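Of the protein chains in this complex, one is absent; all others appear in place.
After this line comes subunit A, so read on.
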Amino acid sequence: MILKANWKYNLCWLILMVAGFYLMNTLILVGVINSFLENMMVTIGINIILAVGLNLVIGFAGQFSLGHAGFMAVGAYATAIIISKTPTAGAFYGSIIVGVIVAIVAALVVGIPTLRLRGDYLAIATMGAAEIIRIIINNLKITNGPSGMFNIPQFATWPVIYIMACVTTLIIVNFIHSRGGRAALAVREDEIAADSMGINVFKWKLAAFVLGAATAAVAGSMQASYLQTIAPSNFNIMESIAILIIVVLGGVGSITGSFVAAGILGVVDAALQSFGALRMVIYALVLILIMIFKPSGIMGATELSFKRLFNRKNKKQESGC
């Protein structure tokens, strides 16, 4: 019954994704999108993967994590190390899976002790955990220490990153609208009530945290292979905060918001390239203004929904008749 009712909306999303892909493809072929703009698009794509994953943890499961960059580093180094040794497309896709698995293990190790903490304490603990990951990478031989890795083969072109952004978003959105996602929302809303409803609060917190970490690893793999050079300093606390800014700006608890904010910040960032140091000032100003005039973020907690659009259209038609 739901299957039949939902195929229309699912089809709409599919059309949107395919249309977006062909639009970009055509614009690149025609030459409207040059390599500078393509670079911007890719950055936006990677930021979308990161922000959507962090939004799951912060906005939907209600756990304030500041360690996203650490899991991103895990994915990035897994890909960098593997494809530097065997530069084949197969190895690249294998390396994404390896990165995800290592990130899941790391998230379990970090999450099991720290997710018992709340609010600020959890933020500090996850931040520390991300720093530990970065410092380990900084001191390993296989990761080439603080100088980082160069000449990583480029397999992550913009179509790959576009598809990965679509796939990770779909996985997270589908998770949110299922049994597990509802349990995570219950945990966010009221832990005591969730507990008395028979929901294993700790398990679902951990599930959301691990899923968020896994998508961060995918983003890391994309970045390593697209930029072809990575260093531990790319994954410090500032990177975690940059992702947090996208989530907060777009709206905590709105996946659509994360998309919009990643897009806006990507464009603003690119447009201000020529301003040099002044760029950070303008960037900060934009943030402050939005926080003053729309503290819940650009989208608040609302989502773009074809279901609602259709329903509204139907209602209009009914009242028109």
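Operating definition for what follows: contacts are C-beta pairs under 8 Å (C-beta built on N, C-alpha and C of every residue); 3 or more make two chains touch, one makes a residue touch a chain; residues count from 1.
Criterion: contacts and distances are computed from a predicted model.
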item	value
Name of the absent chain as recorded in UniProt (options "Branched-chain amino acid ABC transporter ATP-binding protein", "RNHCP domain-containing protein", "Iron-regulated protein A" or "Aldehyde dehydrogenase")	"Branched-chain amino acid ABC transporter ATP-binding protein"
Per the touch definition above, residue among A:Phe21, A:Tyr93, A:Phe175 or A:Tyr283 touching the missing chain	A:Phe175
Touching the absent chain when the full complex is considered, from A:Val42, A:Ala123, A:Ala186 or A:Ala231	A:Ala186
Touch residues of subunit A, complete complex, unshown partner	1-3, 6, 10, 170-171, 174-175, 178-180, 182-183, 185-186, 189-190, 192-201, 301
